[in-house]
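Dumping the structure here so I can ask a few things about it.
Note that one protein chain is taken out, while the other chains of the complex remain in position.
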Amino acid sequence: MQPSPTRDLVVGLFVLSGLAALAYLSIQVGGMAYTGPGGQRLYATFEEVGGLRPRAPIAIAGVKVGQVAAIDLDADLRARVALDVDRGLRLPVDTSARILTSGLLGDQFVALEPGAEEEFLADGSEIEFTESAISLEGLIGKFVNNAGLEEKDKK
Amino acid sequence: MSSIQTLGFRTLLLVVHLGRLGVFVGRLARASLAPPSRIRRFVAEVFDVGVLSLPIVCLSGATVGAVLGFQSYVALARFGAEGSVGAVVGLALIREFGPVLTALLVTGRAGSAVAAEIASMVQTGQIDGLRMMSIDPMHFVVMPKAWAMLFTLPLLSALFIVFAIAGGYGVVVHLLGLDPGTYLTSLEDSVDFHDDVMQSLTKALVFGTLMASISTYRGYTSEPTSAGVSAATTGTVVTASVAVLLFDYALTTLWGV
Partner (left out) sequence: MDESLRAEFHIAFDGVQLSLGRRSVFRGLSCGFVRGQVTVVLGGSGAGKSTLLRLIGGLLRPDAGTVRVAGQEVSRLPERELYRVRERIGMLFQGGALLDSMTIFDNVALPLREHTDRSPDEIAAEVNRRLADVGLPEIGDLFPRHLSGGMSRRAALARSVVMDPEIVLCDEPFSGLDPLNVRRIEALLVDLSRRRGLTLVVTSHHLASSLRMADRIVFLVDGHAVSGTPQDLLRNEDRRIVDFLAAESDPSFDVARSADERAAHGAAGRAGA
């Protein structure tokens, strides 16, 4: 067990690579970039969240910037969604949040569209402008109904 | 002795051993609080336990990841859900296979080596020699080895997981033709830091503690004969492996609650 600078160096490299692996798993894979000290939290209330689940991605212009932390019912029995996003993000106070479906039949996610105001949302604040999820069944139902009404009109 | 007597005797023996192990760990903890800190020896032990285990950990990681990726893809393809293979592979590795397999591999490689080293020091009188020089063998020999094992296991586990994810990527993307973005996105979207990565880290730390205690205890309390050395070595691998699996069950259930 002789002290040797080479061996110390190798041990140092090993520890660094192990910590790097842990960091990758925690931040990149585990989403620590958004939760905890790496992120900020915003809230948005929707009439309907559809198939949105916790850990669903949050995207701006298609780029992932965070994930859904939790979905609860508020006092008015509407869905209040907690959003964990990157701390570095500066979102204007008139930013809007919409629940979209990825592809046609894919998972649902939250899309943020930044507004034009010069004041920015602070950690813990509420996004005013929200658009609920579009339910496919509702759309089809409407379409079928309208088609039915048109038929009736024609007759 | 009838079989009931044997069973009773063995159970009592197990309890006695657990008690002795507890006392040993207590002494080890107390020794850890006393100066000097023996950093040099700690670093040397991290080399022996960690660096020398890298080849087997990384190779096994890549292989396990590749196999896991392949099998998951095939199974998921039956439901048209092969896009989720990244999630399946990642979650399985991070929550279970990473910490458990790494612990089993490292127990076999480093745990047995530590037990054998300490046992042979007992046998050749080096431990008594230290005592007679007024040097506490627990502090000089055991403590650096135990802390090295506890410290390196989470690091090795993380490296195993990363190599396994890469192995899965290699098979699924290059062999089976899945889009790389899909693999990584489904992986990143489904893994949660608190539920999954913290669970993985906690398991690795618990397994590291088990490995550190059992291998040093077995070595230190071995009979000063050649048979004693080999009993310490094989006993460590068996006991530590079983303990890891049992604690894995316990931790998985606890975390789910």
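The letters A and B name the chains in turn, as written, and every chain counts its residues from 1.
FYI, a contact is a pair of C-beta atoms (placed from the backbone, for glycine too) under 8 Å apart; a residue touches a chain by one contact, two chains touch by 3 or more.
Because the structure is a prediction, the values reported are computed rather than measured.
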Among B:Q126, B:T221 or B:T234, residue touching the chain not depicted: B:Q126
Residue ranges of chain B at the interface with the undisplayed chain: 121, 124-126, 128-136
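Here is the rule we use: only the chains that are shown with their structure count from here on.
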Chain A and chain B: spacing of chain centres that average the CA atoms, whole Å: 36
Touching residues (chain side chain B, partner chain A) in the complex: 40-41, 43-44, 46-47, 50-51, 54, 90, 94, 152, 154-156, 158-159, 161-162, 165, 185, 187-194, 196-197, 200-201
Residues on chain A engaged by chain B in the complex (per definition of touch): 1, 3, 7-8, 10-11, 14-15, 17-19, 21-22, 24-26, 28-32, 35-36, 55-57, 64, 67
